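The structure's right below; bear with me while I get my questions together.
Note that one protein chain of the assembly has been removed; the remaining protein chains are unaltered in position.
Read from first to last, the chains carry the letters A and B; within each, the first residue is number 1.
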Amino acid sequence: MFRGILPKEYGFYDYFEKHAAMTILTCKELVKMASEGGNTTVASRTIKDYEHELDKITHQCVEALHKTFITPIERNDIHTLIKRMDDIVDSIDAAVLRMALYEITEVRSDVKDIAEVLLKAAIEIEKALKGLRNIKNSDYIKEKCIAIREFESEGDLIFRQALSNLFKETDAILVIKWKEIYERFEKAVDRCEDVANIIESIVITSS
Amino acid sequence: MFRGILPKEYGFYDYFEKHAAMTILTCKELVKMASEGGNTTVASRTIKDYEHELDKITHQCVEALHKTFITPIERNDIHTLIKRMDDIVDSIDAAVLRMALYEITEVRSDVKDIAEVLLKAAIEIEKALKGLRNIKNSDYIKEKCIAIREFESEGDLIFRQALSNLFKETDAILVIKWKEIYERFEKAVDRCEDVANIIESIVITSS
Partner (left out) sequence: MFRGILPKEYGFYDYFEKHAAMTILTCKELVKMASEGGNTTVASRTIKDYEHELDKITHQCVEALHKTFITPIERNDIHTLIKRMDDIVDSIDAAVLRMALYEITEVRSDVKDIAEVLLKAAIEIEKALKGLRNIKNSDYIKEKCIAIREFESEGDLIFRQALSNLFKETDAILVIKWKEIYERFEKAVDRCEDVANIIESIVITSS
């Protein structure tokens, strides 16, 4: 799986960027599913495929870490960063899987807003990660991290509204199902913020 | 935000103590709200303000950590300690926010017991943290940590009783709402125990 010695400076950045690009694809698929509102089967399969690919990238990155003596970023930061990035799509996948498991036939309208916030955050994450290649440009990276946190705050408001709407329903079983689905999406948004915090702390300790 | 070089010995202790003092204030506000039993709006705003202030203290402490070469306690312990301390009021705030979001008009009577346990634990945390300035007096600090863990156990019994009472209700939506609120309070109590464990481990490794 891992061949030869990584070019010290770029190997890990490549993993980060491949990971970020596929996270964006996943969020786009989610936006599409939520916009169409009905059948979740196709989207849930595509998202599961992405999730597997992302697992592989994460695994390759961690393996590379074990075999590299000198890393461009602190060893532990690389590990935490790729793991937290991986948690984003893991949570999205878990949310979509629950929809299938709970035989949800109608996607609630708030899911579209959530999907769009996730996509916007994922796009900023990609920019911030690309910025890491030129860590001296710390203002650019910090700006992207602030944007991610702002999307997380926007996400918070969407979740609060979604829950407020949900608890107006009288079908308790429906409330149980959707409360869990929303919580898993919320975790995905929270993980975007974690990623921003890790990137920012890398920038601070490197400057 | 952070100016000059921290006096090595005391800077971090100041952050811990400011944080602990404001955590106590938050718990007192919660006790007051629970005792009055009705309107949660005022208390929830005050608690949110405290939560913001505590975030700032935490942020300043972490920034200071990045800029300090020699720390009186192991770097990683300072980071974990202030983060766990911060989680206490974050969880209290989340619980109170849910009360507002779920349009709770009557605070269940168990909340008063929970609030009192949280206040008692927060007072012991402040004492344990003040003890850290004189780490040789490890028996005193350990004693406080044991007291915190005892309050956590007391909290456990209160939560079990609260849940047992709750599941006697027949309104499933009400059960869903309060189960979550209790779980968030429980997390706050658990974080007090985490703080005790971190303090104790600092004392053990320093002696």
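Note that a contact is a pair of C-beta atoms (placed from the backbone, for glycine too) under 8 Å apart; a residue touches a chain by one contact, two chains touch by 3 or more.
Everything numeric here is computed off the predicted structure, so don't read it as measured data.
Engineer: In the full complex, which of A:I24, A:I135, A:I176 or A:I204 touches the chain missing from this view?
Structural biologist: Of the listed residues, the one touching the omitted chain is A:I176.
Engineer: By the contact criterion defined above, which parts of chain A meet the unshown chain? Give residue numbers in ascending order.
Structural biologist: Touching the chain left out of view, chain A contributes residues 63, 66, 101-103, 172-173, 176-177.
Engineer: Please identify, in ascending order, the residues of chain B that touch the omitted chain?
Structural biologist: 160, 163-164, 167, 170, 172, 175-176, 179, 201, 204-205
We take it that only the chains that are shown with their structure count from here on.
Engineer: Rotating chain A so that its CA atoms sit on those of chain B: what angle is that, to a multiple of 5 degrees?
Structural biologist: Going from chain A to chain B via C-alpha fit gives 120 degrees.
Engineer: Rounded to a whole Å, what is the gap between the Cα centroids of chain A and chain B?
Structural biologist: It comes to 29 Å between the two C-alpha centres.
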